[in-house]
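Quick one: structure below, then a few questions.
Moving on, here comes chain A:
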Amino acid sequence: MTPTTEQGVIEAIQAAHDASEPLAIAGRNSKQGLLRPVQAARTLSTAGLTGITLYSPSELIISARAGTTLAEIEAEVAARGQHLVAEPPDFTALFGQVQPQTIGGIVASNLSGPRRIAWGAMRDHVMGVRAVNGTGESIRSGGRVLKNVTGLDLCKLLTGSHGTLAVLTEITLKVAPAPEQRATLVLRNLAPEQAVAALSAALGSPYAVSGATHLPAAQASFIPGLGPTPATLIRLEDFAPSIAYRSERLRTDLAPFGPVEILDDAQSRLAWTAIRDCAPFAGMQGAIWRVSVRPSRGPQVAATLEQAFGAAWFLDWGGGLVWIAGPATTEAHNAVAAAAQAHGGTHTLFRAPETLLAAVAVIPPEPAALATIAARVKAAFDPRGILNPGRMRAGE
Partner candidate 1 sequence: MQTTFSEAQLRDPDTAESNKQLRTCVHCGFCTATCPTFVLLGDELDSPRGRIYLIKDMLESGRPATEEVVRHVDRCLSCLSCMSTCPSGVNYMHLVDHARHYIEDTYQRPWHERLLRNALALILPHPNRLRATLMAASATRPLAGLIPGDGMFQKRLRALFKLAPRTIPAPSPLEGPRTHTATTEKKARVALLAGCAQQVLDPAINEATIRLLTRMGTEVVVAKGAGCCGALTHHMGHHDPAMASAAANIEAWHQELETQGLDAIIINTSGCGTTVKDYGHMFRTTPFAEKARKISALAMDITEYLAKSNYTPTREPPGLTVAYHSACSLQHGQKITAQPKQLLQKAGFKVVEPIEPHLCCGSAGTYNILQPDISTRLRARKLENLKATKPDLIAAGNIGCLTQLAGDTLPTIHTIQLLDWMAGGPKPAGAP
Partner candidate 2 sequence: MLPQPAPKPDILARRDEIVAGLRALLPDDAVIGDALRLKPYETDGLSAYREVPLAVALPSTTEQVAAIMEFCHREGVRVVPRGAGTSLSGGALPMADSVVLGLMRMNRITEIDYADRLAVVQAGVTNIGITQAVAGQGFFYAPDPSSQLACMIGGNVNMNSGGAHCLRYGVTANNLLGLKLVTVEGEILEIGGAHLDSAGYDWLGLLTGSEGQLAIVTEVTVRILRAAEGARAMLAAFRSNEVAGACVDSIIGSGIIPVALEFMDRPAIHACEAFANAGYPLDAEAMLIIEVEGSTEEQDFLLDRLKAICAQHDPISLKVSTSAEESLAIWKGRKGAFGAVGRISPDYMCMDGTIPTSQLPHVLRRIGEMSADYNLQVANIFHAGDGNLHPLIMFDANDPSSFAKAEKFGADILTLCVEVGGCLTGEHGVGVEKRDLMNVQFTEIELDQQRRIKSAFDPGWLLNANKVFPLKGLAAE
């Protein structure tokens, strides 16, 4: 089902609700394969809900229907010198898909790029949503203004809920002026701990670093302009005079970590797009995980998994996001989950064959008291459990 209006979505859900019939919720399927497969005879797609409904550059606000492609939105704001702050990644290649991703999909999965470390996640920039809950009721939260604490914040709850609570039909995002210029400082051949120390120093500097990544040699070779040596990347984005000034200050501050190469604006764009889209793993077979931990623990998680199953990995978010690739086995998955837990973080089995996705906890279970609340919250939106059942956790 691909309704073209919110009313169509309402009717589809009401019918499914009345029939207690589960629905798989999708956009254009660009992230088909993310999280657990949904057992549903029918799919409700938002791909037919298209179009930018409001764009006010001086108010830093853009609204679009959920099925609008991200590309369309990015082009629209770029034409006015603005950008989406959370730098949403494009994982179509990673998931082996061809369809472009939609704004609904990127918000429903709360996916953010390297800029997340400095400027917040996708969820931090969702200012308003319209959605249809599991009984077919239209609900709004937030609005079209930048500051709004009226009522419970369903924008954040629905962002990243993978269509399990309600179907997003329209989204309002905060946008920001795109930087005039970018530059990237590159340190070479650092051991992972040293690399994270360098990233911490940069992120703890007054120079507004907006990207902080470390790639081992094998992964670095997939990033344009780097080549096969371990590379630690620090990005600056701002007005040109600031870029010039801060690059030099950081070069000095980071001298203890070695000499600094600098990638210019064009090189930086290419490099960070590749990092954002997880290019190093795009052609890889097997499973891919993301582990979010305290940044200083990133190298330990990586080392543990390298030892456990020869994991390929790289670090984003200053060390706090560990991308991991390895065999699609339960053992490997359990090792990732254990390492994440041991270091106080969380894991997501990000891409894997359906058999593995269905067999394991793709995200960690919640403590009992919270699981009880979660079940009640799910029922508060979707009492019959028809929206994307089992997408995030089995039985939810």
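Everything below uses one rule, namely that contacts are C-beta pairs under 8 Å (C-beta built on N, C-alpha and C of every residue); 3 or more make two chains touch, one makes a residue touch a chain; residues count from 1.
Here is how the candidates were picked: all candidates are chains of the complex that A comes from, given by their letters.
Being a predicted model, the structure only gives us computed values, none of them experimental.
A.B. asks: Which of the candidates 1 or 2 touches chain A in this complex?
C.D. replies: Only one option touches chain A, namely 2.
A.B. asks: Using the touch rule from the top, collect the residues of chain A that touch candidate 2 in their complex.
C.D. replies: Residue list for chain A touching candidate 2: 56-61, 81, 110, 112, 116-117, 120-121, 123-124, 133, 137-141, 143-157, 159-161, 165, 176-178, 180, 197, 200, 203-206, 208, 239, 241-242, 245, 292-296, 317, 320-321, 344-348, 363-364, 366-367, 369-370, 373-374, 376-377, 379-381, 392-393.
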